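Every protein chain of the complex appears in place save one, which is left out.
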Amino acid sequence: MHQLLPYIPAFPILGFLVLSLFGRKLSKPVIATIGAGTVCLSALITIILGFSFLQTEPPGGVYDQLLWSWFSVGNLSVDIDLRVDALTLVFIFIITFVGALIHIYSAFFMWHDGDYARFFASMNLFVCSMLLLVMADNLVLMYLGWEGVGLCSYLLIGFWYEVPSNCRAANKAFLITRIGDTALLIGLFLLFKEVGTLNISGILHQAPDQFATGSSNIVLITILLLAGGMGKSAQLPLQTWLPDAMAGPSPVSALIHAATMVTAGVYLIARMHVLFQLSPVTMVIIAIIGALTLFVAGCSALAQTDIKRILAYSTISQIGYMFLALGVGAWSAAIFHFFTHAFFKALLFLAAGVVIEALHHEHNIFMMGGLRKRMPVVFITFLAGAAALSALPLVSAGFFSKDAILWYSFSAANGNPLLWLMALAGAFITALYTTRLMLVVFWGETRTPVHRQPGQGMVIPLVVLAFLSVTAGFIEWPHNMLHLTLFSAHVQKVLPETLLKTTLPSESLFQLIAALVTLAGVFLGYILYYGKPGIRWQQSPALAGIREFLFGGWKFDQLYNFLFVKPFVFITRINKSDVIDKMYNGIAQAGLRLNSWFSVSQNGSLRLYIVGVLAGILFIITLQLLL
Amino acid sequence: MILVWMIVVLLAGGVLCWLVAQRNQLICRWIALIAVVTAFSIPLGWYLRFKPVVTAGNNWLIDYQANWIPAYGISFHLAMDGLSFVLILLTFLLGTLAVLCSWNEIRERTGFYFFNLLWTLAGIAGVFVAMDLFLFYFFWEVMLVPMYFLIAIYGDFNRRYAAYKFFLFTQTGGLLMLLSILAMYFIHGQQSGNYSFDYFTLLNTTLNDTAARWIMLGFLIAFVIKLPMVPLHNWLPDAHSEAPTAGSLILAGLLLKTGAYGIIRFVLPMFPQASAGIGWLAMLLGVIGIVYGALLAFAQTDLKRLIAYTSVSHMGFVLLGVFAFREIALQGVVMQLLTHGISTGALFVMAGMLKERLHTRDIDQMGGMWTAMPHMGAIGMLFVMASLGLPFLGNFVAEFLVLISTFDVSPVLTVIASVGLVLSALYSLRIMQKVFLGQLQTVTQPPADLSAREWVIVAALTVAIVFLGLYPQPVIDMVGGVVTGIVRS
């Protein structure tokens, strides 16, 4: 079975090569077939691999395939080596399967775009890089995938590069994630210095012997790795790039900025969980970052008017949940939320893409409205996604994953009531903004006419994802309801079980509170937004200030602009002509100045020259006499 | 003997070009191309035929020695080890592309142009294989003077200023090196009675600490000016931006490498203690170069000047890696020499192509080139990514090896150098955004995409950089013996 591993990333990279080399000569159907077909093939192989894995677990729980030795110097040896275990399997399934659906959708969505081939080439490259990221056997290869997805994110955010603001968004995304990436790279250096290898299984194996729990080195390493994860996963304080990243086409937002790439940080932390367990401080930091992010981003989502920005902030917020779960040690809950989130958030973005396309590229939700009747399929699928996002009890996948996180944020060994309260507040806000989004877009009067209905090819992925958004949660039930824990049983082959507090209150009570809070959020949203398109109450000056503040994402952009961008640009501008060059030019100037002084004496007067000669002779004679 | 032929072919080709150009410029171009390709095929063919393996005991693949001026102990001594070999290959690869670049760019005084180009290449090739210090100095000047003419005659608007600056900086360094060479010659002669300029003889000179420090500084200053090291880098932006495309390609791709080569070949083995003594200072200056070059690159609006400052930044990694005295770091340095030559060379080639089409180097006047030239846009993206150190392209391997190894020596400096990676993203993306992205500005007919000749150039560079990124092991094995030899001493 392990011989199949190279083919999973190989098909997309093949698609990338063909499309980037010959893309301009191929017709659109051929491009679509290559672009979507390669990812579908990868998905097929992944599913075969997955079945074989679930049926007969390979020795050690790992499929491993060495391709070639990348570089080997002294004691540093890095291979191009692919490795799939239970955790990776979840990720490659989501990447290829959701990826394939999104590619099929894009084949129709992007049909009228002039740069069809470039789009699919970038998407295929992304799928390949993302696969390498999660399948890498060592951290350097993972870093390759890590940077590769960053590149593709850059290419695709700036896909419509004629618009300057898109390019700025792409630059911003690349640079902010690059800051995190560099921290990650430094983390790798430190790890190599301490452990002497960059092989993941080697590190996980040796780390407990190498580091004492909470020693300064391990804290530093984990914080550096965390910083890398924060950049990619858009967590506080490196979250500002993701809302702007919505400048890219909707399928890109669905695949890269919702389902897969932004969860790379979650993967990294889960993958290196042994290190993080050795550093309790970092775990607390992760939990706090997650809790803060989910709250901050949730509040920002409340005030947005652009449909994609609402979803972007909700993505940041949901990844905050995942970080919270990782921080309290609820490893499988975090991965489970990643699993369900991939379906429903991809769905929401794709459906939003259909809506935007149908309304002449209108992004403002207050210019939409009444779409329930006009686009019924989109409405139903969007509803399924929204239900999952707001975690409606029992009827949505989001409930099962988010409920687990809420429960563990209180009950896990390093859980905390405060974290739980934050998560609960986040759940309330999520329900509120989701309801707002639904009501404003799909109810009320029509404000922009629908000019195009989605085709079959776009609807099918929506329906599949909607089905999964409802049902994907049923494979993992809370303990007090049903003893069906397929998912956690699977990932716990790799990840440790969650440690719980010794004395615990009733889990059912917590579920009830969570469910009620969610419903309260929906209800509040209903009161505030149902049939009130003008939303006059928002116009009051006191609220307008808050709304402005939240609309700008808590003004992080302005803060960073003031703290980093402006000083940096100022420094580089004033030194544009290189101050050191002034020094050398100064030497040259001094030479010229001396020349101009001495050339005064060369005035052509023969008499003066003779006097000069005479003075020289007298000087020498005097010198001779004196000495 | 092949080393001699390699150089002679270039020298003779240069003279022939000059003679023929009076009658027919096209034949002159073809002669230049054939000469470089022949010179390229000599070491390549030799390698493919004999498949030499670097053994642990002896790193030297070829050794050729003939008398030149025996009275003063000067011999015509050429030798090649793995390090020389990879740099020779780089020289001829870029040399071939340089001839191709100049195909249509140079229309006047073609003969003298190709004469200078080929002689510079011969000088560079000679520098990489000369094992007699006098001969080394000779080749050092042979590569310098024709380069001066290339800039001064065929350069851009501000060419005279740039050429003078280039000449004065490098010549100052060169004279200091000559002093050091003579000092070595006399000190060794007085000690042993055997007056000789031979590298292997002088290698065994025992010097007292003061003498070693001063002589080392003479060599080092000559080499770091070429490298260049901040604050001795100021010749570089002017020379690179004013030189014709092929000149920029050779300057960035090869001339800078001779500085690094000199440090690795001469400074470290001849003065191990003295160079270890200033190791931290050199590393510090390297890091300053990385950050300072990046900051300056970000501020430039002249495309070629911008790329020139990225060279300053990238060569900082070389200085940092060399003076870490670690095997991994030195391997990274050699990788950096190759990959920087290829990637920055490619960027200069592209800047030249843009200038040929748009008649400007100002990035504020560009924009939207991707729409007009999608192929060049894609290639541009690739090399911009290479210059910011994206994995799967060669530069990443180089920078990774340097940084991971220097981290062991000095974590603080490595962290600052890593900040340079963020800065490199800043300036690299600025190139991309200003040149290729955005709205197409030119109102006249859009510039044409890559021609067949240009495709050959960028394709060769692309293949090389991707190959080095994904499978750098052959190069690592090739220079392995040299590197371990230096680290051990």
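Every chain is named by a letter (A and B) in the order it is written, and numbering of its residues begins at 1.
Throughout what follows, a contact is a pair of C-beta atoms (placed from the backbone, for glycine too) under 8 Å apart; a residue touches a chain by one contact, two chains touch by 3 or more.
What we mean here is this: contacts and distances are computed from a predicted model.
One chain of the complex is hidden; its UniProt record names it "NADH-quinone oxidoreductase subunit K", one of "Transglutaminase-like domain-containing protein", "Carbohydrate ABC transporter permease", "cellulase" or "NADH-quinone oxidoreductase subunit K".
In the whole complex the chain that is left out makes contact with A. Of A:27, A:602 or A:624, it is A:602 that touches the chain left out of the display. Within the complete assembly, A:610 is the residue of A:418, A:512 or A:610 that touches the hidden chain. Counting over the whole complex, chain A has residues 599-600, 602-607, 610-611, 614 touching the chain that is not drawn.
Criterion: only the chains that are shown with their structure count from here on.
The distance from the centre of chain A to the centre of chain B, each centre being the mean of the chain's C-alpha atoms, comes to 38 Å. Interface residues of chain B facing chain A in the complex, by the touch rule stated above, are 165, 230-231, 233-234, 237, 295-296, 298-300, 327-328, 331, 368, 370-371, 374, 378, 381, 385, 390-392, 396-397, 400-401, 403-405, 407-408, 411, 414-415, 418-419, 421-422, 425-426, 429, 433, 436-440, 470-473, 476, 480. For chain A in complex with chain B, the touching residues are 20, 24, 68-74, 76, 80, 118, 140, 143-144, 147-148, 151, 154-155, 158, 161-162, 164, 167-168, 171, 174-175, 178-179, 182, 185-186, 188-190, 192-193, 571-573, 575-576, 578, 580-581, 583-584.
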